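Sharing a structure with you now.
Heads up, one of the protein chains got dropped from this complex, but the rest are sitting where they should.
Let's turn to subunit A:
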Amino acid sequence: MATVELLFSALPEHVRTARLVAAAVARRAGVDEAVLDEVRLAVGEACTRAVGLHMSHGLNSPVRVSLIEDEKKFSIEVGDDAPHRRFSLPGGTLGASASAAPSANGDGGGKGGGPGGGLVEAEGALLPGARDEIPEPVAEEDEGDGEMGLAVISGLVDDVEVTTDEHGGVIRMSWPTIEPVLP
């Protein structure tokens, strides 16, 4: 189990909280003080990206942050629930159904509440689903900061791994710890 786990609603105002918690746990775990700024920035970028993905897909689920203290390293995993369509089958039925219900709910309103609502929702989601052909959401004018965020992470962190599938993605990062910290 992770040393500390954090779930937060996918809203921009909570990213700072995740940064502060991650830096505090990293410090306690023995990550070098000189590297804490990098930890703070990297986890902020990962959480910002996850928040952006959840918002653009209309997901209500929280962003997950796991802070894991091992003997010689400190790891952070940031998980999102956004379907990454690049890995879906042609036609993308898997990804579409995964994202269908939340985005249909996000549209709100009373529509689609009739009998066989599940089927209606699934069909309705074909429209927003088409938008998902774009691999990553791109902010209106800002050079697609989701991708810039990944660029920052890979420039900062030596040990980083990004995995994605139709159910979501995880960014794993780790830093060496210098010495065990006594309680």
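Please note the rule applied: a contact is a pair of C-beta atoms (placed from the backbone, for glycine too) under 8 Å apart; a residue touches a chain by one contact, two chains touch by 3 or more; residues count from 1.
FYI, contacts and distances are computed from a predicted model.
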{"item": "\"Cobalamin-dependent protein\", \"peptidoglycan glycosyltransferase\", \"Anti-sigma factor antagonist\" or \"ABC transporter permease subunit\" - which is the UniProt name of the missing chain", "value": "\"Anti-sigma factor antagonist\""}
{"item": "Sole residue of A:13, A:33 or A:158 that reaches the chain not shown, by the stated touch rule", "value": "A:13"}
{"item": "Option from A:44, A:58, A:79 or A:169 whose C-beta touches the chain left out", "value": "A:44"}
{"item": "For subunit A, the residues touching the chain missing from this view", "value": "12-13, 15-16, 19, 37, 40-41, 44-45, 48, 51-52, 139, 141-143, 145, 148-149, 151-152, 155-156"}
